[in-house]
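Starting off with a structure, shown below.
Just one protein chain is left out here, and the rest sit where they should.
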Amino acid sequence: MIEIRFHGRGGQGAVVASKILADAAFREDNDVQAFPYFGVERRGAPVTAFTKIDNKHIRNKAMIYQPDYVIILEASLISAVNVTEGLKENGLVLVNTRDDPDEVAERLGVKRAACIDATQVAIDNKLGSKFQPIVNTAIVGAFAKVSGVVKKESVVDAILTLPRYAERNAQAARDAYDRVKVSGGA
Amino acid sequence: MIEIRFHGRGGQGAVVASKILADAAFREDNDVQAFPYFGVERRGAPVTAFTKIDNKHIRNKAMIYQPDYVIILEASLISAVNVTEGLKENGLVLVNTRDDPDEVAERLGVKRAACIDATQVAIDNKLGSKFQPIVNTAIVGAFAKVSGVVKKESVVDAILTLPRYAERNAQAARDAYDRVKVSGGA
Amino acid sequence: MMAKLTIPEEELMSPGHMGCLGCGATQAMRYVLKAAGKRTILSIPACCWAVMPGVWPNTCLQVPELYTPFETTGASISGIRAALDALGQEDINVIGFAGDGGTADIGIQALSGTADREDDVLYIMYDNEAYMNTGIQRSGSTPLGTWTTTTPVGVKGDWEKSPKKNVTAIMAAHGIPYIATATTGYPEDLIRKVKKALSIKGTKFIQIFSPCPTGWKMDPALTVSITKEALSTRAFNLFEIENGVYRITMKPKKTPLKEYLMKQGRFRHMPDDLIAKVEAGLDTAYENLLHLEEFTQKKAGSSQ
Amino acid sequence: MMAKLTIPEEELMSPGHMGCLGCGATQAMRYVLKAAGKRTILSIPACCWAVMPGVWPNTCLQVPELYTPFETTGASISGIRAALDALGQEDINVIGFAGDGGTADIGIQALSGTADREDDVLYIMYDNEAYMNTGIQRSGSTPLGTWTTTTPVGVKGDWEKSPKKNVTAIMAAHGIPYIATATTGYPEDLIRKVKKALSIKGTKFIQIFSPCPTGWKMDPALTVSITKEALSTRAFNLFEIENGVYRITMKPKKTPLKEYLMKQGRFRHMPDDLIAKVEAGLDTAYENLLHLEEFTQKKAGSSQ
Amino acid sequence: MVKELLTGNKATAYGAMLARAQVIPAYPITPQTTIVERIADLISEGRMEAKFVKVESEHSAMAAAVAACNTGARAFTATSSHGLALMHEVLMWAAGARTPVVVVNVNRAMGPPWSVWADHQDAMAERDTGIIQFWCENNQEILDTVIMAHKVAEDPDIMLPALINQDAFFLSHTSEPVDVPDQEMVDRFLPPFNPKEKLDVDDPKGFGSLVMPPQYMEFRAKMAKSMDMARDLIRKVDREWEELTGRSYGGMMDMYRCDDAEFILFGAGTMMSTAKDVVDDMRNEGRKVGIARLRILRPFPFEEVRYLADRVKAIGVMDRTYTFGQGGPLYNEVNAQLYNHTNPPFTKNYVIGVGGRDVIPRHIRSLFDDLEKVQENGYGEEGEIHWWGLLDGSTPKEEM
Amino acid sequence: MVKELLTGNKATAYGAMLARAQVIPAYPITPQTTIVERIADLISEGRMEAKFVKVESEHSAMAAAVAACNTGARAFTATSSHGLALMHEVLMWAAGARTPVVVVNVNRAMGPPWSVWADHQDAMAERDTGIIQFWCENNQEILDTVIMAHKVAEDPDIMLPALINQDAFFLSHTSEPVDVPDQEMVDRFLPPFNPKEKLDVDDPKGFGSLVMPPQYMEFRAKMAKSMDMARDLIRKVDREWEELTGRSYGGMMDMYRCDDAEFILFGAGTMMSTAKDVVDDMRNEGRKVGIARLRILRPFPFEEVRYLADRVKAIGVMDRTYTFGQGGPLYNEVNAQLYNHTNPPFTKNYVIGVGGRDVIPRHIRSLFDDLEKVQENGYGEEGEIHWWGLLDGSTPKEEM
Amino acid sequence: MPGTMDEIPITPINTVNSTVVKTGGWRAFRPICDTEKCIKCWSCWKFCPDVSIAISENGPVYDYDHCKGCGICANVCPVKCIEMIPENK
Partner (left out) sequence: MPGTMDEIPITPINTVNSTVVKTGGWRAFRPICDTEKCIKCWSCWKFCPDVSIAISENGPVYDYDHCKGCGICANVCPVKCIEMIPENK
């Protein structure tokens, strides 16, 4: 089973991101779960969401404590939340930032990091406003690339079922897929 | 245990009569219970009430099915209700009426009957209106005489605790005590 | 030489019911059913009318009727209407028939919800000014100064301390299309109002002043005549509000309140100064009504 | 050169609470506590404000505060007041602080009971025009035309179909001594009204228009400025009702409703004819208010 | 101490008066109504000092009572059946808020069919709420229990609401002689209510906020502990009351001639009072029978039930209600507590008196007969749950 | 049949749509809210034809649903915790009125403390109301159960309301792949609701009037009988559904690897799904363990529980709530049903996951370990009821 | 009153017309109409809460099986031709 944790802010779409990823994996014949952290957070507050992916039937309904991947929708959260909590030894952290992945890996004290300027991708694709760019589709695109857990096509297919701006969001995912950078120069 | 059943109409005071009798007996060191038939009757409809009297502690909480005495606050009920239901073989029926007790006994098919014109007693003592005389204290007075179950004084004492027109009610009980007639010329 | 009947002859309420001698609430039901006719579904919460139709398997009502928990009338009639709509059944009157307690107190929320949703139902509050089924306790609709078992006179004079709740004003504030008051003493007026209400789409509300000889400690024979005095003393007023426009449907000559009060045991303890206070309050309320009539009619006239 | 503060400096609400960015309801609480001061007991039902003070053991409120089930605010403040009376504790303000859903819908019965009993409490309804704590569902207080999650636009245009419930009119019909409306955009006015309410004995009611950027789909920075537009479009009006006498406390020049609506995502679907209909309704309501002011003031004047 | 003829409802009102209840929010309902009326009278006559809050529903009655308690006042209310059901949410709230409101419930059947008669479903359906439950068999017990319940509920170790049950009409409307204790004596027994934590403008705190999952369970565990601690306290308070008045209700359970009994009927309310008479008669005939009357439903008297189990051959459990799809609630409670117990006696369930059917001595006797038979021969056709007295012929006609 | 990623709440909305619910009065409450929202969406998108009555409270929601049912329409609603509690009176009414309203309840803790997380008190506290209860462990089961519940509840022999339970967040907000059956197939399975008796102006009758004591008990006996008859019907409906869809939920109880098991954990909801994984692991290690998941609480699956009792050494009962003063409700239910049964196995109660605490595989494993130990050595200090994971040290740290 | 379980419906459904209940037994005073004086205005019929007055050419016909004797008819009669007589006499 592969377990992914998302960090974002209320209203930013972390929960939707977790569902898109689950949907993409589901399209590749996996069993999946996607769920938010069960809190009472309000708009603006940090929120967490999860995706579980397995090629067997997932019966385990417990939350995720040791993720394989952590995805951070906004870099400013790094100082507000313990984003690497429980991350597996060889886990990877994907951050929406312009910064260099090696530097980020070091800052976070993890072995593997990946970075994508999802904000820029979103702005390029006219997703959200300048003050509130919608980055969740871009970041899932980037995740497909760096993790190999799901294919780009599956992510795009999942995104295309969104009720609004589906094509632009799909394009953001494709763009991010192309632009994401991983630490260690990979 | 002595068991008494009262028949009256909603609003006529049968329940209060059952309590006055219980109170009188209680003053003579008996254990007692007084309770209405548990119905949903409205003003004007026939109602039933009960008194239990015993010199031992009464634990039995069941209703009364075989009364020793039946007391009828208004003669017109005789045609509306089965007033003698369950009456013990040697039971006595006390009726508010001008009629002759022997005739009443025969009409009711019982061995013993007693009659008191409680309506007249009430009117004499200015209890209630002409259309709605309050007969319940008078009839308990009459009961004391014909049954011997309680003393006149106890009935009067019980009545004297009533919140209103206590003395007039007491006098009605005394008058009825004196005027009641029993079948068989007793 | 036989006079024409002034109200419909058909009876949809049978004798043999459990109402007290001279019960005004039974008259109210009789007239409402005459007005509404057979194609009517009734919903009745806990109240005297939950007992009066009879003990199973008897009923004095010749229309389908749903008994419900005490506080649910508004929701219940909404549910019935929604079901009829879902089933495609049209031309059926849905009427909630509840006491003043079930309306002004424990049922006001469900009623408020119905009005807010603008559901197509008629809600009737038969107003005997207290909880009678449980044996005469105060309700919101109990007038200032009244004795009830929960507002005893006692030593301290704990009679009802707040004025009669103005349920029609509350319903008017909900902006529903038709509101009326009626009384059992004037069945023709009552029946006209029920018919009118049923001809309008949306939530309608009618308050029927229904004397209760038992709870009012009054000679049952006075059930009809007391309503006339209620009107002439302004203890109750007959009016209707159609789309916000008030119309007072009877303006009797004023008679002294005390005469009305002294016929009823529930008021007999009232000292003269309290009576004067109550009377002043009723007069003010009546003036208000006159003003509202003038004001809303003028506005309606000008906007035509 | 430092301006004098126009509202009390003392803070009885601390930062660190859980309100959304730019939450108007938090401003409302801040001002109410400034007006009421330390000798105040608050009762808060389920609503955003049941979450905002913080998760145990934290609280942002520096006055004693009772959380209660959703529908109980009226009963709860009556209970607190009764207890204080029984314990002989005087000079304490008892304030219920509930959302529009907790007031206009599920809490209206308990509130109506409190008003009927004339209990000495202040009930504040902070009005963000929907159930926000559960994620933007319609309430009785949701205006005609609004999108919420239970009044979706969808294919059929299932936006809110009934006008905003007139809770002040409903409370006015209860005949309580003081009723007011206020908004977070005018804290001085709000604070004055709260203070006035607390100086009067009996049941008082204040409705505070409190923008919710989350539920209104609006830039949080607009929380203050949107209230000014709400007033000038008559989407909300500031007035008070003292012993039945109306006084409009602000009469801004009218501005077009559409500008107000288009700043908020919840209205952005509204077609022009619907906007016109809503605008007409608001204008009529405002005129009504002007009439009521004139009429009640004249009456009060003449009876003096 | 004066003996007065009191109905159960008047005894309730006297109990509240003697307990010096300070805030009484209440709403009328048959057959509780006269409680509310008598309290109004007592206040109006100047005999009782309490704030009577004339609420518009039972939901508000309980909510106002909880708030009053949180403010530091002793709160009391009374209701029945549908009224109790309408309080359901707030009863749970009162438990979680640890507000020791005392509620008298006149047990009445739930509708539909509308019925105003004795039935225990109303109270049994509150067994999962966290509220202490007392059950009474006569009016003296009601009066005494109102006072005792305040003492138990308000104890700093307990701080839980309490429900006191009395059968509709059989107690509520039946007048019996009742000893009315002196106020002075009651005051000695029951100190003023003075909770450690309350709404206080001089020491502002919040009450009842959101709690995250890790702590919620701890709060519930604390509640569970307090409820369990109530067992000993109830026994102690019963002893103290006995010292003062000579009256005990058996602590956690009222056992009548159980010591050497082989066959026991267990049940609640007035029918168990009637049953004691029957036991006396049967004892005279040499039958080893006894009555265990439910005095406390919550916390459940598991020690007492097990004590009985160690001694008797069979226990018949009488339920004046039924839990649809599972059996009589008391039967389940007893069985549940005897499971895992060594030496379990035979048990059988009698559903009887539902919706106000009268339970008369003959019925009790036939239950004992049946129980003896069943213990010897095993369950007959009716199985281990028997609805006593249905028209379907399942009960012999002569025993109905 | 299409597979879609659905949360439990969306699955609920789809279930109502496919069941062709006609009247849906509902009120929002976390975490049920998105059910109401999705239904509003489905209606607004023209995919669902139902009257959505936007009531002002849950009490009114249930009252409107009952009235709609009485009028002959299929009625559905959904709620959670405090909302369910506020319906309490009307749930009993629905049962007595024999109106087969289907209610989905998202199990959430009761306040105070305010909590929105998974906990079973809300539903357990309705076990005495006469309402059928289904319990689900995943979103597929929820969707399927809404349809099946209508079929069971509306059967002329049954005519009782039904409650369907799903854990807050663990299901309500968790997306999983769910097979969405065709409307046409569902229509074949579930006929339109057509009650024998309803409000009908052409055949006027009164519904729900006062009944005197002699008859009241008979009406209740009829209810009891219908509830008991629901057992066979539930099994039958489950088989029919399996024939159509290939999915069965075990009829009255969901047994997983129980056939030759020696140690069984019994419980409700999502934690039992997680537990099945653990059982697989432990089976691989040669441990004879199994899971019995509560599928139906009312009518209680007594035959199934007894079937298990005949086979296993010990049953551990997991309760995600607690009945104060008596133990976990499921524990009591199981014990009660096994009492009087020959060859009773050992049972122990684990109170766990209360107020939304996560139950993870390690916990389940330690419960099995504990159960085995206890069966060998008897109860330890904690006795037969163990609150699993409290901060008081009663559970070993490493197992928390 | 149905006598067996099978005759009892699943919930109380009321189908029997309440006329089977003879509320005449409640009556303490009996209304008697002097039909000579009656002007056939039908006020008595209109206001009877117990629907116990039928219209006939000769004036009101009482249904003494149901009339409870409230006296309303006597009270509303404009020509006072109805008298209330004690049932006892």
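The letters A, B, C, D, E, F and G name the chains in turn, as written, and every chain counts its residues from 1.
Just so we're on the same page, a contact is a pair of C-beta atoms (placed from the backbone, for glycine too) under 8 Å apart; a residue touches a chain by one contact, two chains touch by 3 or more.
Just so we're clear, the structure is a prediction, and the values are computed from it rather than from any experiment.
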**Message:** Given that one chain is not shown, what are the shown chains it touches?
**Reply:** A, D, E, F
**Item:** Hidden partner chain, touching residue among D:Gly19, D:Pro45, D:Gly113 or D:Gly215
**Value:** D:Gly19
**Complete:** Out of E:Phe52, E:Phe134, E:Phe189 or E:Phe207, the sole contact with the unshown chain comes from E:Phe207
**Prompt:** Which residue from D:Val224, D:Leu274 or D:Ala300 sits in contact with the chain not drawn here?
**Reply:** D:Val224
**Message:** Tell me which of D:Thr59, D:Ser76 or D:Thr114 is the one touching the absent chain.
**Reply:** D:Thr59
**Request:** Mind listing the chain A residues that contact the chain we can't see here?
**Result:** 9, 44-46, 74-77, 79-81, 97, 119, 131
**Asked** Which chain D residues would touch the chain omitted from the figure, given the whole complex?
**Response** 1-3, 5-7, 9, 11, 13-19, 21-24, 26-27, 30, 53-54, 56-60, 62, 65, 187, 213, 219-225
**Prompt:** In the full complex, which residues of chain E touch the absent chain?
**Reply:** 96-98, 159, 197, 205-211, 215, 218-219, 221-223, 226
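The criterion applied here is as follows: only the chains that are shown with their structure count from here on.
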**Chain pair showing more contacts of the two, F-G and D-F** = D-F
**Message:** Centre to centre, using CA atoms, which chain is the farthest one from chain E?
**Reply:** A
**Item:** Whole-Å gap separating chain A and chain C, where each centre is the average of the chain's CA atoms
**Value:** 63
**Request:** Quick one: report the Å distance separating chain A from chain G, using the average Cα coordinate of each chain.
**Result:** 81
**Prompt:** On chain G, where are the residues touching two or more other chains?
**Reply:** 1-2, 5, 8, 11-15, 23, 26, 68-70
**Item:** chain A residues counted as touching two or more neighbouring chains
**Value:** 40
